[in-house]
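Only one protein chain is missing; all other protein chains are in place.
In order of appearance the chains are A, B, C and D, and numbering begins at 1 in each one.
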Amino acid sequence: MSAILRKRKKRYAMAMDMRKCVGCNACVLACKAENDVPEGGFRCWVEIEIRGAFPDLKQRIVSSRCMHCADAPCVSNCPTGASFYSEGGAVQVDPDKCTGCKACIAACPYGARFVRPEGYVDKCTFCMHRVAKGKDPACVEVCPTESLVFGDLGDPESSLAKLLARRQHETLKPEQGTEPHLFFLS
Amino acid sequence: MPEQAETTARAERFWNPYVAGVALGLVLLASLLVAAHGLGASGAANRVGVTALSALAPAHVASNPHMATLSAGGHHPLDNWLVFEVLGVLLGALVAAYSAGRLKKKIVRGPNISVPWRLAAALGGGIVMGIAARLARGCTSGQALSGGAMLSAGSWVFMLAVFAGGYAMAYFVRRQWR
Amino acid sequence: MSSIDRRQFIKITAGSFGAAALASGLVSDWWGATASAGITPDTDGDNVVPTFCELCFWKCGVLAHVKNGRVTKIVGNPKHPLSRGRLCPRGTGGTGLLYDPDRLQKPLVRVSKRGEQRFEPVSWDAALNRVAEGMERIRKAHGPEALALFYHGFGGSWFKRLFKSFGSPNIAAPSYAQCRGPREVGFELTYGQGVGSPEPVDIENTRCLTLIGSHLGENTHNTQVQDMARAIERGADLVVVDPRFSIAAGKAKYWLPIKPGTDIALLLAWMNVIISEQRYDADFVAKHTVGFDKLKAHVADKTPEWAYPLTGIAPQLIRESGRFIASQRPASLVHPGRRATWYGDDAQRSRAVAILSALLGSWGRRGGYLLPTSMEVPGDKYPKSARKPHRPRADRLPGKHPLAGAALASGLCDATVTAKPYPIKGWMVYGTNLMQALPDPRHTRAAIEKLDLLVAIDVLPAEIVGWADVVLPEATYLERTDDLHVPAYKEPYVALRQQVVPPMYESKPGWWIAKQLGERLGLGAQFNYQSSEDVVRRRAAAAKIDFAALARDGVVLGKRVPACRDDGLPAPSFDTPSKKVELYSDQLAKLGFHPMPEPSSPEEPPQGMFRLLTGRAPMHTFGRTTNNRQLGELMSENEVWINRAAARALPGFEDPPLRTGDKVVLVNQDGIKSTPIKARVTERIRGDCVYMVHGFGHSARGLRFARGRGACDSDLVTRVKVDPLMGGTGMNVNFVRIAKAEVRS
Amino acid sequence: MNEIVRVHHNPLSALGQPVWHWEIPVYLFLGGLAAGVMIVSALLARRFADGGADASETSQRSPWGRLMILAAPAALWLGMFALLLDLDLKRHVLRFYTTFQLSSPMSWGAWILLAIYPATLLFGLSQTTESERDWLAAKLRIGALRRILEGLHSWAQQRQRTLTWANIALGVALGAYTGVLLGALGARALWSSSLLGPLFLVSGFSTGAALTMLLPLTHREHALLRNWDMIAIGVELALLALLFVGLVSGAQAGQRAAALFLGGRFTAIFWALVVVAGLVVPLALESIEVLRRRRAALVAPVLLLVGGLALRWILVVAGQSPLG
Partner (left out) sequence: MSAIATFLAEHRELGLLVALLLGFGFGFVLERAGFGRADKLAAQFYGSDMRVFKVMFSAIVTAMLGVMIAHGAGVIDLRPLAEQTASFTWLWPMALGGFLLGVGFIISGYCPGTSVVAAASGSIDGMFTIGGVVIGSVLFAEAWPLVGDFYKSSELGHLFLYDVFSIPAPVLALLVALMAVGMFIGAEKLEHVLARRRREGGVVDDGQSRALEVDWAPRPRRLIFGGIGGFAVLGLVALAAPERPKAAPARLGSITQAELARRVLDRPWTLRVLDLRDAAACAKRRVPGAECVPETKLGALGLAYAAGKRDLVLVGAGDLAVLPPAVTRYPGKVLRLRGGFAGWKAYALTKPAALAAGADAAARAEWTFRSALVAAMTGRKAAPPPPASIKGYAPKRKKKKGGGC
């Protein structure tokens, strides 16, 4: 992993097990309830992709959210510094600095951001307010299939680090060079 | 000024009607063979009108069965063969007029009619033609020329009716032209 | 390009922005020097109340966060064995039900023709009096049996008490004849006991999970989904039999896209493979079953090749999947499914599942079927009413459906229409939208026309509420304390549903409504409680359960007892006539039915038509949740799935061809037309059937969100094939053709 | 055949949903126009300054040609107004100027925009005649203004050369920035090209020249502009070709983005409005003007302006639309 990672003490990340997920959307609604996300906005979403032709089909289910990239184009394209890296490398938005110019939305290859009715841009915060209290993010907590695992990559003893060492995983759109920190286990 | 006169004379020089006709026929033939589509004009005007109206009153347009058919297939009313064709007509005529030295602001009118009356006649005639073209599913380009070349019975009826209408009305508006 | 927001525009052009910008940008933090703060919500409650969910009928434990008197969020109760702290989306969406702006707020009395949905609000007193008078009048004229109760949901217990005391045996839930009934009968016939809910299946420890007639994953019974994911994590494999590439099929080692209605042939072919290749559990078969030789002879010629023309599944796939299923026994679970009312041969089909499970020896084994027990909690004691029914239940005619183990809701509806065996003149409908729950709403309407009284007790103005004479608004599950839940589960427990917030509007809890009615009907003695809490406390005390702990945790766990032989459960006994697992059923033979399942061949769809299949989505429970705005945001309408090749060949859709998202209408074999529904053109389904999620296409005026979204499959189910054994209504026997949705003109 | 079931997504941020609407292409167009006007005006001024001070007919300037640069701040102001309309949190607009974000083209742009107003106004002032300054001061009825104008004028006149170069430099920066702004958004395959900067710069130059050509210029001014413009159109066509070659020969997403213009949704409108009507036909008309010595017609500049707006509009819409 990147040099940035090694330098940081903490590096929050998430793993998502595509084998176990059934695409039920519990994560989506739990996130909305926990974070009081306004109607029409989603910090987290589910995509089901089917390939092939009847009856030879392949299915891939992804519960997705902000990838909290190490090299986040939303942060580098933000003209006011409203998008920033917070503790553990998580990407956050400061509503007080955001102008709603939407450059970050256009810059994000993952479609993780949206504009709240108040005018500022919103996105997944990795539930930092919960993490600060030692809890898992809401999506992780609710998931009936335990497909989501949150943790600190900087700590080699964390269950996340161990999981990633054990299981094959991929990131989305690696060609964008964003170093996403949401890993998909296959 | 003699130079001026020469320019005017040159500007009045058009192609021999038969040459122009054959050239026109070849363009039409190309259209029929290459695009399997006749040439037209009024359809584009209709679409422009509906687009303008739907910008003002979208619900009204959606509720009118005649207009709603224009956005069939999920395409914008202006995203259409005829519209692009007429855009081409505009550009082609522009280049032709400019290169022939005929591109200048003018109001073509007979000696006995004032400018406002000429413009009113142009607008009024246009309105009548707009209605007529919808009724006949096409105008002189789409119906008479393209349909005529395909020997469609309706197109020939239409063509004869156009000449009939023109000649019938000519007497009443003669002041405009002579 | 979108238009400019006019209001914004005016605001800006008014020139106010300059000042506002200065005020915000300059004053608060001119150079942006202060450290950035992200967005932090504040949804944790001041008060967290444990209870259990009612968005579906699985009854997961939840914790409701309450802040300033409002429920801010609902999360899973980590102590509850069914939720283990995790929830499906519906569980989280409970607040969407509580704060649904379309909730019934006041008692209503009908003011115009039935079904016109015109009501006027009245006082509780007036409404209750009116119901009690109506019931009395019917009792006097036709006897107490002329009143029927339809219920669904945990709060129905209070009304069952009311009807039993009133003297009517006609108490039915559509969850039997329209849902799980055939499964119960099939297993009862084979093992002497039904499956029940929650299903005692050890998905978590299974090595091979076979889903035939279940789309677990889309059907999100929380614990089962959790267990399935854990099984997958542990390396278990899935065999999925479904005409549709369901979510589970997407995870399966073998997907068998079966021709609808031919499951029995497949199950018999599997048995053929397992028996002829001697892959069955010979020990279990020898010790615990009867009729193995007959079964062996019965399936001898039912080879995978034989099944191929019937099921459309290649013999090699049947053989290989059958071998795989057997290879993992006894931890090889053939899931019994849940809803099983499809083709009218459903009890036999469930029996085939049961027999196959017996061959695998998975009964009472880890990774197979468990034999759980419940905690010992005595029922509530109340004086028995003097009124006893004089006539038997009206749901079936003598000699019909001899094996039905519970009242048939559809049967009561039939009896109301035909007045046979005796007239039914009054319905009380609690928490079930009969218009979507029973097949053929035209038939249900015909029954309603015969009624003198129809009382609906519900939370939302569903279709059936629109037909009622009196509507009693019930409090939601978050606003009431109900009876104790004491299920049989591998981890026995008692759970408490308790009030989280007081009832909103003028809604009242079911226990209160039942008590009020009981007192008005002279049954006050039977309602010997002040509130439901009295009942709960009484029962807890009788079972020596610490009520304070129950109220604090929402659940009290019992002692874990072995539920399978691997854990030390002694050899099972079977409550069948032979006291063994009946592979061959004398019982059935005597009643004139096939003693062993026989394949039935379903009717072919007529030219240009498709068989209509229905199922569930993870975010919804039938039509009960489709008006929930929160869940509606996840899924606001259903789609009809059509095979891509079949869609390309659809007559009437030559140009342009049908595409996903186009609106179509479905027209069934009887000419019934659905409301417009979006098409999903997909490779994920066979070309001879179409599929849609049940519960959409509401027409009730009061369901302002759900109304007109998607199409209602129940409208199209105008035919049923009734299971001759037990009266279940097989509903997948309807055919539809796809027509263009008319452009409004 | 892939089927993607995206149960729900942020309506604004799902790739394939437009984030930016009419405001942004209009802003980019007006920004490019301002840049073009700046460069064109500065180049013209330089041309005529070099031509010497003799009073021959060819060295005379039209007042419109001289003062055209003042259209740049006006266009920019309009463009920035459009940009402001696009902001969802308008009261935070000054946040652009409380920070400088090195990695954000938009932040660079915000500061460039700020520098353009004094540069263009001073340059414009330096081009005025005394009578024009008198007229302005009289019109505004501020006595002190006359002196300030004179002071600024002589200050600017002394630094004419510097100002000329400053306007050219700022014009190039602005014109390129309008393209780089999109080019930095690597998530959108169509935009993520380094050619967008030069393309928008050249197109901006062309539209700036076209706008100026609409005015009554002297014959020589017009001829100069027309000749420059023809070169610019040629370069623009070449850049467009390069852009597509780059996309087609690049990553898969780029190929799919290029396909939008090579048979896909935007093919007809792009080639018709931008290439044919907006570039080729004006080039043809300008060529006819040169070859046949026709009198200048206003049509070519109008078409160029339409084409310039269409270029930005279509690129902004297409860049945000779903691929393939």
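The rule is simple: a residue touches a chain if its C-beta (ideal position, glycine included) is under 8 Å from a C-beta of that chain, and two chains touch if they have at least 3 such contacts.
Keep in mind that what you see is a predicted model, and the values were worked out from it rather than measured.
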Positions on chain C where the hidden chain makes contact
235, 277, 300-303, 305-310, 312, 314-315, 323-324, 327-328, 604, 607, 643, 645-646, 648-651, 653-654, 657, 686-688
So which bits of chain B touch the chain we can't see?
9, 12-42, 45-46, 48-50, 52-53, 64-67, 79-82, 84-97, 100, 102-110, 118-119, 121-141, 143-170, 173-174, 176-178
Touching residues on chain D - with respect to the absent chain
263-268, 271-272, 276
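Following the convention adopted for this analysis, only the chains that are shown with their structure count from here on.
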Determine the chain that sits nearest the middle of the structure, using the mean of its CA atoms as its centre.
A
Please report how many Å separate the Cα centroid of chain A from that of chain C, as a whole number.
34
So what's the Cα centroid distance for chain A and chain D, whole Å?
38
How many angstrom lie between the CA centroids of chain C and chain D, rounded to a whole number?
63
For chain A, residue numbers touching 2 or more other chains are 23, 25, 28, 40, 48, 50, 52-53, 80-82, 96-97
Which chain D residues reach two or more other chains?
1, 3, 7-8, 90, 92-93, 95, 98-99
Quick check: in the complex, which residue numbers of chain A touch chain D?
23, 25, 28, 40-42, 45-53, 73, 75-82, 96-103, 105-115, 118-120, 175-177
Provide the residue numbers of chain D that touch chain C in the complex, in ascending order.
1, 3, 7-8, 18, 21-22, 84-85, 90-95, 98-99, 317
The chain C residues in contact with chain A across the complex are 28-29, 32, 36-43, 72-76, 85-89, 91-93, 95, 217-218, 220, 222, 225-226, 228-230, 232-233, 245, 247-251, 255, 257, 618-619, 629-631, 633-635, 643-645, 682-687
